[in-house]
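One protein chain is absent from this view; the other protein chains keep their places.
We call the chains A and B, going by the order they appear; numbering starts again at 1 in every chain.
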Amino acid sequence: MIYNIPYMASAILVIVGLYAVLFKRNLIKIAIGITVLESGVNLFLITLGYRENAVAPIYTNLPEGTSIPEGMTLPVPQALTLTSIVIGVAVLALILSFAVKIYQHYGTLDSREVRRLRE
Amino acid sequence: MNEPSKIVKTIASIIFPFITVYGLYIIVHGHLTPGGGFQGGAITASGIVLLLVAFGSAEIAKKIKESHLSILESIGALSFISLALLGLSATFFYNFLAGSNFIFGRIPPFGSNPGDMNTGGVLPLMNISVGLKVIAGLSAMVLALALFARLKRGRKGVRKK
Partner (left out) sequence: MNKIAILIAFVIFSCALISTTLILRPFGEPESTDMDDYIIKNAQNETGANNAVTSVVFDYRGFDTLGEATVLFTAVAGVLAVLRRYAHE
């Protein structure tokens, strides 16, 4: 059981992010919760492809004595995590620009008071 | 509080070329060492944001216009798609420069070797175009946020409910 600690860390990050999205009222705190939730998912995706005592799959100046297919970590989950990080940046940029526009229009950032669809 | 002090301006303008060279190094050597287009573009864009924070958005808006950044980003995206379409003789994303003796066409020997810049095929060109796109896109986003927040202070009060 003690060897599954990275999976448990990513589960704790998802739980903390979900708590911030569900129980907080300020719009900026909800945006921070979304970012922490997405960091937990990225961490889980990249710890799926780790082999014990292995090096990165790059052939420039390899250390001595690494066997070629079995001594390297898997390259495909690392490529998928790169895409996911960039998409997280794009979502966060759009959320923050909408928060700036809402504050300019309503004067407050409380999510209970910005509920009208038409003004 | 309004104007940053002289120490911040001097140190930011000294350290900005080093950040730019480091970011461009990571973009160009993407096929030999860890890195690539997206990572190096984020590093160089953070160097430009450092200048924006140190000097204030009013002075930077005189030098960098948003229309120039938009043109740079479109050039990056169009060159990425045209590099993908040029290998259409076999498939959509075919690596047509690996193995041929045009510019990036050497095949490295199998196993551990010190990296040679001449290898890689169409990969370094794709890295450079994606890096240009990310630099222009991230700088334009932060510049738009800074200029909009500056304008909001001059309005005649916000509407309260």
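Please note the rule applied: a contact is a pair of C-beta atoms (placed from the backbone, for glycine too) under 8 Å apart; a residue touches a chain by one contact, two chains touch by 3 or more.
Every value quoted in this text rests on a predicted model; they were computed, and no experiment measured them.
S.K.: Under the definition given at the start, what are the shown partners of the omitted chain?
M.R.: Looking at the complete complex, the unshown chain comes into contact with A, B.
S.K.: Applying the definition given at the start, please give the residues of chain A touching the unseen chain.
M.R.: 1, 3-8, 11, 14-15, 18-19, 22-23, 47-52, 56-60, 68-70, 72, 74-76, 78-80, 82-83, 86-87, 89-91, 93-94, 97-98, 100-101
S.K.: On chain B, what residues meet the omitted chain?
M.R.: Within chain B, the residues that touch the unshown chain are 30-34, 36, 66, 70, 73, 77, 80-81, 84, 92-93, 95, 98-99, 104-108, 110, 113, 115, 119-123, 126-127, 130, 133-134, 137, 140-141, 144-145, 147-148, 151, 155.
As a convention for this text, only the chains that are shown with their structure count from here on.
S.K.: Could you work out how far the Cα centre of chain A sits from that of chain B, in whole Å?
M.R.: Between these chains, centre-to-centre, one finds 22 Å.
S.K.: Would you mind writing out the residues of chain A in touch with chain B in their complex?
M.R.: Where chain A meets chain B, its residues are 56, 58-62, 68, 82, 86, 93, 96-97, 100, 103-108, 113.
S.K.: Where on chain B is chain A touching in the complex?
M.R.: Chain B residues touching chain A: 32-34, 36, 38, 108, 111-115, 141, 144-145, 148-149, 152, 158-161.
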